[in-house]
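Have a look at this one.
Every protein chain but one is kept in place in this view of the complex.
Going by the order they are written in, the chains are A and B; count residues from 1 in each one.
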Amino acid sequence: MEYFIYLTTTIFIYAILAISLNLVAGYTGLFSMTQASFFGIGAYASAILTTRYGLPFSYSILVGILITTLVSFLVGIISNNFKNDYYMLVTLAFNAIIFGLFVNWQSVTHGSLGIYGIQKPALLGHLFPESISFLILVFIFFLPIYLISYFMVKSPFGIALRAIREDEKVAQLFGYNIKNYKLSIFIIGAIMAGIAGSLFASQVSFISPPSFALSESIFILSMIILGGLSDLNGSLLGAIFLVILPEFLSFIGFSQEVAAQMRQALYGLALVFIILYCPKGILGKYEL
Amino acid sequence: MNKPTKTIIAAIIAILVIAGIWMVSTKDHTKKDTATSNGKPAAQKTVTIGAILGLTGEAASYGQGAQKGIELAVEKIKREKNLDVQMVYEDSQMDPKKAVDSFQKLTSLKDVKYFTTMSSGEMLAICPLAESKKDVLVGTGSSSAITNCGDYTFRDMPSDSFQGKEMAKKIYDRGVRKVAIMYINNEYGTGIKDEFTKNFQGEIVASEAHDPKGTDFRTQLTKVKSFNPDAIVLISQLSEGSALLKQKGELEISIPIYTSEGLKDENLIKNVPAEALKNIYSFFPIQYSGKESKEYKDNYTQKFDEDYAAFSDYMYDTILMLADAMDKCVNPNDAECVKNKLYEINITGATGKIVLDKNGDLEAKTYDLYTIQNNQFVAAN
Partner (left out) sequence: MQVPFQLIINMAITASSYALITLGFNLIYRNTKFFNMSHGIAMVGGYVVFFATSVLGWNIFLSIFSGIFASGIIGYWAYVLVFLPLRKRKASSMTMMIASIGVLSIVQSIVAFLFTNKFQTMPNDLLIGKTHIAGGIITNTQILIIFAPFIVLLGMTLLYKKTSFGKIAESIADNENLAKIVGINTDEFIGYIFFIGSAISGLSGISSGFSSGIEPGMGSGLFIKGIIASIIGGIGNIRGGIVGSFLLSFIENIVAWKISGEWKDIISFIMLIAVLILRPTGIINEKK
């Protein structure tokens, strides 16, 4: 039962991540390859503030939001000058740079040593076993993020985003200040990813740089392409699928060797397969 | 995608999710029955130990070796004690994050209370979790941070703080006054480097980090050479160390190199041309050569038809430690009792005498120096 709760918690955390990227990529057409960096910033903010300075979780979330806002502002402004494949390349470079900082800025992040012993925040006293109360906490973050995203995409703001995705020049002609829209959604996405990161740090109790490398950004991209771009439920679906399927494979008895490599092959296959044969993904409304 | 396809996919996902839920929520109850169903005397008690190892991935050779060592331990225990040890293995690829996932799986699904794992990163990641669940963790991690990591964590591998200190002292004693450090940029390398730096009385002219998986060390080697150190201290792991030493040979750098224990490995001799292996000295915890060690190595070769894997003997001993403590408890599944007995342990395993201090650490061990002659590691003087 515990493991099931653990898995469900993981799914919701990744669902938040998937939604964060879907808003930026699926709805607005900005295929950012650096979402894992904001995930990492949120995680490190939370880890450092709670373990080294003993601050409560709520503080660390706020600080995480602050830092992701600043960093995404900078990254967003620079990336905004690029489109499509160049946009992917530039954001990819930022991912690598921020990853490098995680590894080399040892005085802050402890480098490859990582940060361990991250506690889960106490919620509702000891009413529930710790794992369940943490699941509730994650859900308390997931729900508003989902709802906010839902209303955002339905609103004129969301329509503007999609217009930008379809044809930037036309959107500009209609008077939209596309630079502002692109920057805003990028920052919003980064903040959400950061929140997911803070939750993630508490869940796994140990973080280190490899969890936030380029491969993670690719993983997040796979989730939304599989689940479907431009659809929030698609993000949730993609998260469920790509988190559970590897577990399933190792359960039904594939040898450890095979299961480990299959996990990576799976992400790649999901990407290639979907693009080739099912470009909208499962629930998506936009195809590549 | 059209409607029917969508429905099929949705159905597949639903099946997967439900199957997943069903699988994970059915606990493994069979272990309690093995005692009687095997026809063994009912007095034999069954315990389950979870081994979280890097069975695939970069360190697979270590993980797989550990698994073999563990199997030997289980057999030995079956012969000598009234204890039926059931092992459950999880592949962590020596990645702390995966190790945490594995721990969660084992502790909640299979109700495992005893764990063993190899690397420092994994031990550090699991230790607080084991602590909160009051599960016992015995491992071979060497990071000095493990000392204070928890009450329920024990290890039979000397702490790196020892290695860093020993390296500093022994190298200085050999007349070396100026060193350049080249270390791998992970918790292992940084830990030993820090200890060495604190304790070395001579001058450290350079301290260069290299990335795990790095392949090009030429410029760093050239840079280090330009500082004219008496010796280079190389703290690294097999693949990086091999490439580095190979390139050192190509650059005809003949400065003596002192390495950490990670590089006292037969594979190094395989991977690096003999020319480059001159003047290499490797530290390694003093090899125990008593009969327990011989017995282990012979059994290993006999059963698996190959030389025993490095560090597999330490993992073998972690199981012996657990079994010894379990044996002293009325109920071997009482983790609390086992934990207390571990603090009192006094056995001689394949790696020598094992006595632990109040932190669950080995009392100080010393390190030997080895060098390479005739394509083999021999004791250096």
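What we mean here is this: a contact is a pair of C-beta atoms (placed from the backbone, for glycine too) under 8 Å apart; a residue touches a chain by one contact, two chains touch by 3 or more.
Quantities reported herein were computed from a predicted structural model and do not represent experimental measurements.
Visitor: If I consider the whole complex, including the chain that's not displayed, which of B:E208, B:D230, B:D327 or B:D368 touches that chain?
Guide: Once the missing chain is taken into account, the touching residue is B:E208.
Visitor: Looking beyond the chains shown, say which of B:V85, B:L238, B:I280 or B:I319 touches the absent one.
Guide: Of all options in B:V85, B:L238, B:I280 or B:I319, contact with the hidden chain holds for B:L238.
Visitor: Who touches the missing chain here, A:L7, A:M192, A:L221 or A:L237?
Guide: Residue touching the absent chain, from the options given: A:L221.
Visitor: Which listed residue, A:F12, A:F31 or A:F186, touches the chain dropped from view?
Guide: A:F31
Visitor: State which residues belonging to chain A touch the missing partner chain.
Guide: 31, 78, 81-82, 84-86, 88-90, 93-94, 96-97, 100-101, 103-104, 218, 221-222, 225, 257-258, 261-262, 264-265, 267-272, 275-276, 279, 288
Visitor: Footprint of the hidden chain on chain B, which residues?
Guide: 56-58, 60-61, 185, 208-211, 213-220, 222-223, 226, 238-239, 242-243, 246-247, 250-252, 271-272
Note that in this section only the chains that are shown with their structure count from here on.
Visitor: Report, in whole Å, the distance between the mean C-alpha point of chain A and the mean C-alpha point of chain B.
Guide: So the centroids are 33 Å from each other.
Visitor: What part of chain A is in contact with chain B in the complex they form?
Guide: 1-4, 6-7, 103-104, 106, 111-114, 116-117, 130, 204-208, 210-211, 237, 240-241, 244-245, 247-248, 251, 256-257, 259-261, 278, 280-283
Visitor: Along chain B, where are the residues that touch chain A in the complex?
Guide: 1, 5-6, 9-10, 13, 16-17, 19-21, 23-25, 55-57, 89, 91, 93, 95-97, 100-101, 104-105, 107-109, 121, 124-125, 127-129, 132, 143, 145, 149, 185-187, 190-191, 211-212
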